[in-house]
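Report on the structure given below.
Here the complex is missing one protein chain, while the rest keep their positions.
Labels run A, B, C and D following the written order; every chain starts at residue 1.
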Amino acid sequence: MQMTNGLSVLHLFCNAGRGLQPIEVRAAVARARATDTQVVAAELLGHKAEWCFMLLGVDQTPLFHFQRELRHAGVEIVGSYLSITEVSEYAPSLPPEMLKDRLYPILPPEGKPAFCFYPMSKSRVVGANWYLESFDRRRDMMYEHGKSGRAFAGKVVQLITASTGLDTHEWGVTLFAQDLKVVKDVVYTLRFDEASAKFGEFGDFWVGEVVDPDDLLLG
Amino acid sequence: MQMTNGLSVLHLFCNAGRGLQPIEVRAAVARARATDTQVVAAELLGHKAEWCFMLLGVDQTPLFHFQRELRHAGVEIVGSYLSITEVSEYAPSLPPEMLKDRLYPILPPEGKPAFCFYPMSKSRVVGANWYLESFDRRRDMMYEHGKSGRAFAGKVVQLITASTGLDTHEWGVTLFAQDLKVVKDVVYTLRFDEASAKFGEFGDFWVGEVVDPDDLLLG
Amino acid sequence: MQMTNGLSVLHLFCNAGRGLQPIEVRAAVARARATDTQVVAAELLGHKAEWCFMLLGVDQTPLFHFQRELRHAGVEIVGSYLSITEVSEYAPSLPPEMLKDRLYPILPPEGKPAFCFYPMSKSRVVGANWYLESFDRRRDMMYEHGKSGRAFAGKVVQLITASTGLDTHEWGVTLFAQDLKVVKDVVYTLRFDEASAKFGEFGDFWVGEVVDPDDLLLG
Amino acid sequence: MQMTNGLSVLHLFCNAGRGLQPIEVRAAVARARATDTQVVAAELLGHKAEWCFMLLGVDQTPLFHFQRELRHAGVEIVGSYLSITEVSEYAPSLPPEMLKDRLYPILPPEGKPAFCFYPMSKSRVVGANWYLESFDRRRDMMYEHGKSGRAFAGKVVQLITASTGLDTHEWGVTLFAQDLKVVKDVVYTLRFDEASAKFGEFGDFWVGEVVDPDDLLLG
Partner (left out) sequence: MQMTNGLSVLHLFCNAGRGLQPIEVRAAVARARATDTQVVAAELLGHKAEWCFMLLGVDQTPLFHFQRELRHAGVEIVGSYLSITEVSEYAPSLPPEMLKDRLYPILPPEGKPAFCFYPMSKSRVVGANWYLESFDRRRDMMYEHGKSGRAFAGKVVQLITASTGLDTHEWGVTLFAQDLKVVKDVVYTLRFDEASAKFGEFGDFWVGEVVDPDDLLLG
């Protein structure tokens, strides 16, 4: 199964299980990379999971193989998020180079070790229903939101991927930042934008540090 | 126990347990099929489950046997959904052939490898209570919703089954699509219809790829 | 500990654990029955549990013994519901025979193999607070609700038991029906009554088939 | 760590784990009692837990020791609630004897075998925010609530303990009653009081029978 436009993105949140085989984990990463699949790895802080593997690729077959090989290597996959890259409907007229960056991002960026992933949706409650707002209202709110985000340009790189129909929320947000304070500052600042303040619903936050998969402490 | 009209539909979401016996899993599929029960299988992406088995049949006895045989074969059933086929009350005057397709669907369709299942209900909150709307209002909203869906004809096949009183939500939605982007596009697009925007409540999304049960990677 | 009026009702939802001893399970059923406790058994569809044992009795001591004996027999009790039989405050002037049926029901009924249990409460949210409605309004709504239910007379037998202060919800509903479609039809139809549409809050649905405990497939 | 006024109250909800050592459990109860700690025990109905141990004492050290000794004796502590005794701010001018009963209760009462514990909070939702009501309004509602409760005097003994900042809810309610019907009747009746109907939010209900710890069936 393949994507005809853009990439499928799979975040896997993992713990060491019994009989973890670090060599097999590294071999799974190498095999995925050999099939045009990007693999970003992070060590996470806290109890929810020890590592995140973020995979991006046109073809889903390596994703199925990778998660299977992790399990066979004694890894417990305790969380995950499935999404696809997209060009926002509110920004369709980007220059070709930027469109390509959105659909085919190259990750991780340099010099941004802090890693953060969280899923989000737009609320549909009575009195704050994003999906009953007009396109123009939504575009204006997203424009304000984008502007707030651009104040952090250079300090943070974000990838927003679409997941309506694919996972619990409607979008996944992956941040790469200079440090944890930048992560906090950007998410806190943007929460005052109407798009977030009134309509944003957030899932779990998975936070840690980007690590070369070959340097990942396993076992 | 049998259905007098339509089929019972059981989605089972599964992981390999200790001592998984792939041969016994395939034998359970074969036995179910030998009793007029359709079995659709899918490999899933993410942590929630590795496989889905979707069973459809007039008789519930093979469903009881199948789930029991899976457990005996070392399969852990970690999620499930019970529903029945129905003709929508808003579309009772369909031609006989279409009525038959609704009550006795033949699955999976050709050329639609992307698989997605999610349960849904209509909200009953103050200010957005579907069950306090008139029949005519509900029929009009469902008509708009059906029209939005038909824009994806040929790219996606959907089966909506009834589960009020049978499981956590009121309907189950099973989608077969060309790829993951089509799944996202159809669910995202329909979310703007009033029936979904204002009244739709959604459960977990189980997403992957349809696989012939004989080719399913087990163990 | 005993009831002075009516029966205590305990639903136990169970899975086979390691070292399940079917003979001991059957012996526990026999011992409970020998102490004036009714035991209804059902096989369930889906992942939540394999079996339900529903016990009804004046004395709670056999209930304590039964659940203890199940655990000792290798059964995992994964869900439960505690309630007591009652005469509805909205129908106090029933003829004696009907009052007795409510307080001392004999179960299961003949020819109704489909089994369904779910707990429910009346909402107390702002704008839909059952407990702030007058007795007359509540009685009228319950009367309408009862009338909707009577349209299914002969196809379904229901037992509504009280659980405020005893378990997560305020009532337990146990249905015995001709088939799964009848279960769906009755619960779906009644959801449009104001008592349900506006005020009904529902828990998990446990659905399957009534089985003689001696025929229950164990292990 | 000690209380300077009143008692700390710890409810522990427990299951038998592997290698349960009943003798060690009884020894832990004896040691707690030897340090001026009251221990009330109950057998519970349903799947959530087999036993409750309710400890009351000025000193928290025996509480830490007791829970540790339970774990070492093969007991799994699967639920708990931490609270402290208090004199309600709405009833500060009680006679000294009653104040003492509130701060230093002696439990369990005679002839009340039915046991029930549940935590509760006062809601702070828009339109029903207890904490935005005036003291006088709150006092009046609590007075009505107390009056409803006094109709059950002699049939039920209740202890309300404070837990804001200590556990998930703001109060813990422990009931000792003649039988399960009395528990249901009192909680159901009081639910119509404005303090409960409009503002009450309830957690899990843990229900069973008071047992002398020495008679508790262990293993």
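Everything below uses one rule, namely that contacts are C-beta pairs under 8 Å (C-beta built on N, C-alpha and C of every residue); 3 or more make two chains touch, one makes a residue touch a chain.
Given the structure is predicted, the values throughout are model-derived calculations rather than measurements.
Novice: Just name the one of D:Ala28, D:Ala41, D:Met54 or D:Ile84 that touches the chain not displayed here.
Specialist: Spelled out, the listed residue whose C-beta touches the missing chain is D:Ile84.
Novice: On subunit D, where is the contact patch with the chain that was removed from view?
Specialist: That gives, for subunit D, the contact residues 1-6, 8, 10, 12-13, 60, 63-64, 67-68, 71, 77-82, 84, 86, 124-127, 129, 131-132, 162-168, 170.
Novice: Could I get the residues of subunit A that touch the absent chain, sorted low to high?
Specialist: On the side of subunit A, residues 16, 43, 45-48, 50, 113-114, 116, 118, 125-128, 175, 179-181, 183-184, 186-188, 191-192, 194, 196-198, 200, 204-205, 207-209, 217 touch the unshown chain.
Just so it is clear, only the chains that are shown with their structure count from here on.
Novice: In contact with subunit A and with subunit C at once: which chains are those? Just list them.
Specialist: Chains in contact with subunit A as well as subunit C: B.
Novice: Figure out the least number of contact steps between subunit A and subunit D, where 1 means they touch directly.
Specialist: 3
Novice: Starting from the mean Cα coordinates of subunit C and subunit D, work out the distance between those two points in Å.
Specialist: About 28 Å, centre to centre.
Novice: Express in whole angstrom the distance between the two chain centres, defined as the mean CA positions of subunit B and subunit D.
Specialist: Here subunit B and subunit D have centroids separated by 45 Å.
Novice: Taking each residue of subunit C in turn, which ones touch at least two of the other chains?
Specialist: Where subunit C meets two or more other chains at a single residue, that happens at 125-127.
Novice: Graph of touching chains, which shape: line, ring, star, complete, other?
Specialist: If you draw each chain as a dot and join those that touch, you get an open line.
Novice: Kindly provide every pair of chains that touch.
Specialist: Chain-chain contacts present: A-B, B-C, C-D.
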